[in-house]
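Notes follow once the structure below has been shown.
Note that this complex is displayed minus one protein chain, with the remaining chains in position.
Labels A and B are assigned to the chains in the order they are written; within every chain, residues are numbered from 1.
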Amino acid sequence: MTIRKYIALVRAGIMESLHFRLGTAVTLFANLIYLVLVYFLWKAVYASSGTDVVNGMTFTDTMIYLILATALFNFLEMFVVWDMSRSIQSGAIILDLLKPMKYRSYTFWKYSGSHVSQFILAFVPTFIVVMIVTKGAIPIGLNLVKFMVSVVLAQIVNFGIEMLVATLCLYTESTWGINIVKETIVLVLSGASIPLAFFPESIRNIISWMPFRAIYDIPLQVLLNKGGSDTLAGLAKLWGMQLGWCVILTVAGVIFWKISVRKITVNGG
Amino acid sequence: MAQEAIVMENLCKDFKVLNRREGLKGSIQDLFSRDYKTVSAVKDVSVTINKGEIVGYLGPNGAGKSTTIKMMTGVLEPTSGKILVNGLVPYKDRTRNCENIGVVFGQRSQLWWALPLVESFKLLRDLYMVPQKEYDEMIELYRSLVDIEPILHKTVRQMSLGQRTLSDILAAFLHNPGIVFLDEPTIGLDVSMKSKIRDLILGLNKEKNTTVILTTHDMGDVDALCKRIVIIDKGSKIYDNDIEHLKTYFGSYRTLRVRLDNNDTWEETLIDEKTTDVMTVITEYQKSHKVKDIQLQEISTEEVIKKLYEGGSV
Partner (left out) sequence: MSKKRGLKFYLSIYRKILIQDLKSKMSYRADFVISTIGMIMTNLAGFITFIVLFHNFPTINGWDLNHMLFLYGFSLLALTPVQCFFDNNWNLRTHVYSGDFIKYCFRPVNIFFYFMSEVFDVKGLGQLAFGLGTLIYAWAKIGIPVTFLTVGQALVFTFTASLFMIAIMNVAAATCFWIQGSGYVMVIMFRFKDFARYPASIFNSVFKAIFTFIIPIAFVAYYPSLVFLQPDNVPVLTWLSPLIGLVFFFLSYAFWMLGVRKYDFTGS
């Protein structure tokens, strides 16, 4: 990649974000500060530990993992729960209830569109910066393609969880409550706030049976050629896990939605 | 105390709208120096409204009605001109001004969503520091004017749109304000609810001598409630007088209604008798159709207003 292409990319990105809304610029800035916080915390943590490698992760590994997890988090961020609760409170949900499947797929594709642009605008620049700064710590090769596949699967898993939680809005108005629970659980158990490698063995085993690591941990492992993703069998296992959760969450989501809708309409709420 | 509830003199309100520049350079320039263009929402409006009047404040969408109301309620500061509401300058004295006004905004309830109406009333009583005796009298008055029992213990969330509007109007009058602003109070309501609400407004106006400023697109509201109307268009006042007075300007206008062939529907034509002869129009119809029935009506308020919006000046 020549420097001119790089500049053109940045130029386009900046123009887009400035043009669309000042909010994006503020977001970028706020993210940067957040990453600074993460950086200093882990620097202090590693400085106090006295060793360079903890649980197989060096300071650089941890930073790459956390920064990219944050970047992934930004672009996978969805507001389905909020949208749903607003549509319930305004009464617009009645229209959606009549065609539940349409609502689901409509929401999915709407977000997919913004995910593509977010991926290019937010994740790719972050990735490039991290790649340049860490000078070769991220392997470049087939893993990038595998990572893309993993990200698509992660997006579907994330959407599945979102829809499942959003359905809860039919029962309660504590939108903030359920949203924050979802967010905290996803952040902690998916590895976005602390790399899963740092968890004690026993807890890690339990977490590996949950869907959350399919969102951040697996794509990042694949990207960094870790967790066995460099072998065909290992990769198959990771992808299989993601795919399995895609199916389970989608089916569960559709069923839960249907049951809930029936219950609500019977009660006349 | 003066007789005027509201005095506006040469009132103007401009908004600044950002001109966006093109290209990356332009985007960055926008961040630092902003190039605004000025849009006048209200231009040189002078109106005086007396205590106890019900005034229809009309105009097409985007004419500047809401902006004027926002200035009268103290939410917006005028760019220039004078405004006095109950003798106060609203934007300088927002809190005190609010004590003596009530506001209803169409479909946006201002009540506590999850509370039974009676609890909302009690909270409002405390917010406005209404003495218990006056509060009780007001509730009694409400009882005499409208059947409030079915809604008193319902939460706003559970109410129908009509009940919600009713509640909001009652809440706006609760602290016995000198002026009540009603923005589209009957929008989306059925015929019987509309007339119920009109009766309520008339009743409260009569009992408490409350000044009512009404903005609406429903000429039924205007006919039922207002003696006087003020019309603004593109920010400027174009009419301020009685409805009857307005109609005389268009006195030469008649609405011709005809039923043709075997149709059940009436076809309407507005005719200015000064320029066109009614008979000529009927003859014209007869050339191509069989005229079954004919009616000739005076111009309705609705049509007068429509003519005004379309550019007919008074």
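Operating definition for what follows: a residue touches a chain if its C-beta (ideal position, glycine included) is under 8 Å from a C-beta of that chain, and two chains touch if they have at least 3 such contacts.
Predicted model, so just to flag it, every value in this text is computed and none were measured.
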Task: Contact partner of the left-out chain, one of A:Val116, A:Val129, A:Val145 or A:Ile180 - done: A:Ile180
Task: Listed residues B:Cys12, B:Leu115, B:Leu161 or B:Leu260, member touching the removed chain - done: B:Leu115
TODO: Quick one: say which of B:Leu76, B:Leu170, B:Leu204 or B:Leu308 touches the chain that got left out.
DONE: B:Leu76
- [ ] Provide the residue numbers of chain A that touch the chain removed from this figure.
- [x] 20-24, 26-27, 30-31, 33-34, 36-37, 40-41, 43-45, 47-49, 54-55, 77, 79, 86, 168, 171-174, 176-178, 180-181, 184-185, 187-188, 193-194, 198-200, 203
Task: Interface residues of chain B (partner: the chain not displayed) - done: 15, 66, 70, 73-77, 94-96, 98-99, 101, 103, 105, 108, 110, 112, 114-115, 119, 122-123, 126-129, 155
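Keep this in mind: only the chains that are shown with their structure count from here on.
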TODO: Round to the nearest whole Å and give the separation of the Cα centres of chain A and chain B.
DONE: 49
